[in-house]
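Take a look at the following structure, please.
Of the protein chains in this complex, all but one are displayed in their positions.
To keep things simple, chains are lettered A and B as they appear, and every chain counts its residues starting from 1.
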Amino acid sequence: MKQITLEKLAELTGSTFSGNKDVEISSVASIEKAGQGQVSFISNPKYKKLLKDSQASVVILDADLASEYKGNSLINNEPYLTFAKVLEVFYKDDDSRPAEIHPRAVIGNNVSIAEDAQIGPNVVISKGTIIAAGVKIGAGCFIGEDCSVGERTTLNPNVTLYKETRIGRDSIIHSGAVIGADGFGFALKKDKSWLKILQIGRVEIGNTVEVGANTTIDRAALGVTMICDDVKLDNQIQIGHNVHIDKHTVIAGGTMVGGSTSIGKRCQIGGAVAIAGHISIADDVVITGKTSVIKSISKLGVYSSGTIADENRKWRRNSARFRKLDEMAKTINKLKKHLDG
Amino acid sequence: MKQITLEKLAELTGSTFSGNKDVEISSVASIEKAGQGQVSFISNPKYKKLLKDSQASVVILDADLASEYKGNSLINNEPYLTFAKVLEVFYKDDDSRPAEIHPRAVIGNNVSIAEDAQIGPNVVISKGTIIAAGVKIGAGCFIGEDCSVGERTTLNPNVTLYKETRIGRDSIIHSGAVIGADGFGFALKKDKSWLKILQIGRVEIGNTVEVGANTTIDRAALGVTMICDDVKLDNQIQIGHNVHIDKHTVIAGGTMVGGSTSIGKRCQIGGAVAIAGHISIADDVVITGKTSVIKSISKLGVYSSGTIADENRKWRRNSARFRKLDEMAKTINKLKKHLDG
Partner (left out) sequence: MKQITLEKLAELTGSTFSGNKDVEISSVASIEKAGQGQVSFISNPKYKKLLKDSQASVVILDADLASEYKGNSLINNEPYLTFAKVLEVFYKDDDSRPAEIHPRAVIGNNVSIAEDAQIGPNVVISKGTIIAAGVKIGAGCFIGEDCSVGERTTLNPNVTLYKETRIGRDSIIHSGAVIGADGFGFALKKDKSWLKILQIGRVEIGNTVEVGANTTIDRAALGVTMICDDVKLDNQIQIGHNVHIDKHTVIAGGTMVGGSTSIGKRCQIGGAVAIAGHISIADDVVITGKTSVIKSISKLGVYSSGTIADENRKWRRNSARFRKLDEMAKTINKLKKHLDG
């Protein structure tokens, strides 16, 4: 267990401090639960009232809050970012397992695995794949032919990469994610049966990307489905074939993105959103949870759709009226004309 | 194959009966399909008309329906519950596999496995984990470090538990479920890139919980994501970090629950619902399918949102009008004022 003084913590995180420079910290907890030897944080001023009862040895605060606080504080105008850094100080790289290829891993011909990679039990790596230095592949992962996994990227257990998938460095793929499965493409035959469009493209994932548990990213029909650097995808997301998601965009859980859609840089997309195929979303667009996007969005801004939970009795009446909304509007226009005229 | 008389079935399920006490039953089927030697049920009086053509040897009925029925009936005022009990009589515990740790399982150091547990092929159990009596772990499951799995709990094949996950007794986890993956937390840096907030909490699941196939439950950022006793989660559900779901609550498929949200006791939440993060839902709340919940619900009741499927041509007109609803409302107010004035 690490023991770090307040003074040292300030140095490691580029912060200042107030209080006892020698107080020792060994772990992190929430402001309500933190006790002796623990550091906590307040980044949102609305939780300020929790400060006076906190038993934390140190609290991360911005300068304003710190000036009101009598206990030990680690002072930084980005307290949440500082909290993230403090977590890294205490908890990062606690994985002390030695590099190894587990004897129960199955490695195909012509596979290149860097010496310090960790390959877990029951991992299957198919021929032609390249595993870079510092990579960790969890138990039960399947990696198809001709894939590549970049430096220090982690595949948690039970991830599936179809053939030809490329992942950059320092990325994290969570369990149950399936990357590179066939896109959904069929041509209708005269007899109304479907002919599969073979999906011969692939998936490419950049650096410092995170892909959530049970998220699926389909291979392109032709070409590449592209997830650029620093994109963060939550759990249970579906990314269709030939989608392009640009740098720094984050998408919350359960969002569906239709094929061939392009999403810009630094977008923030909520959970349970549905984005149609073949459209494009501009840079810096924010889309709130549960929104349905069926047309391109070309201007930065915050976008929403849907209706808000209401008592079922009221909702039934209102949603019934929605089905007559066009008639209502026409009636209003007539009434207005009548009165104006 | 079990053969059980009507009299015995009444005794085993705390019911009475009418008809031939010696009629033998060996299996269960739906009211339309049941034939000789089979028991069926009607719990909803609207299916009463199916009774007269049924070929079932015995039908589970409430006293009212039984009084109208000339065939053999198993009589109980909770026919659906009785049906569930009858299913248990015929079908429970038909798993006769002996306890074993399959030779293809990979067991880490310092793992404790009760003698009568069943550990399937290709299971990986990491160091420090405790597996209690009567537990069944299906093929290909991965269990991280320092987990615990309580008495008689079943993990179906290909479940993933990240480190430190705790599951109580008599719970069932279905295939593809991922429990304990990182919550979705990132701090924005000045250069617009994201710094991962290490997720150092864990998931705790109570007793007699069911977790559906491909459902994901994220570990807490700090502290615990809590799924209390007798909670039932369907397939494809996402539970964010630090969520708390209280006893006896049921959630149907595809529902997304945002981080730090708290859901009360005995709630019934439909499928494809989206519940925002950082809110709370009171005890005994019912939320119908596809609803979007963005604010806390503090009063028991039935809640809904959304609009209802309509012909596309009509829907296009109505949904276009929705985008002008505020203007419409203002016009109405003006007209009203004009006329009132």
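As a convention for this text, a residue touches a chain if its C-beta (ideal position, glycine included) is under 8 Å from a C-beta of that chain, and two chains touch if they have at least 3 such contacts.
Since the structure is predicted, the reported quantities are computational estimates derived from the model, not experimental observations.
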>> Out of B:L50, B:A114, B:A139 or B:V286, which residue would touch the omitted chain in the full complex?
In response: B:A139
> Since one chain has been left out of the picture, which residues of chain B touch it in the full complex?
Replying inline: 28-30, 33, 78, 80-81, 83-85, 87-88, 91-92, 102, 104, 120-122, 138-140, 156-158, 172, 174-176, 208, 210, 212-214, 230, 232, 234-236, 248, 250, 252-254, 266, 271-272, 289-290, 306-313, 315-316, 319-320, 322-326, 328-329, 332, 335-336, 339
>> To test your reading of the contact rule: which positions on chain A touch the chain that is missing from view?
In response: 104, 106, 122, 124, 140, 142, 144, 158, 160, 162, 176, 178, 181-182, 184, 186-189, 192-198, 200, 214, 216, 218, 222-223, 236, 238, 240, 254, 256, 258, 272, 274, 276, 286-288, 291-295, 297, 301-308, 310, 314, 317-318, 320-322, 324-325, 328, 331-332, 335, 338-339
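Everything that follows uses one rule, which is that only the chains that are shown with their structure count from here on.
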>> What rotation angle takes the CA atoms of chain A onto those of chain B? Round to the nearest 5 degrees.
In response: 120
>> Using Cα averages as centroids, what's the distance between chain A and chain B in whole Å?
In response: 25
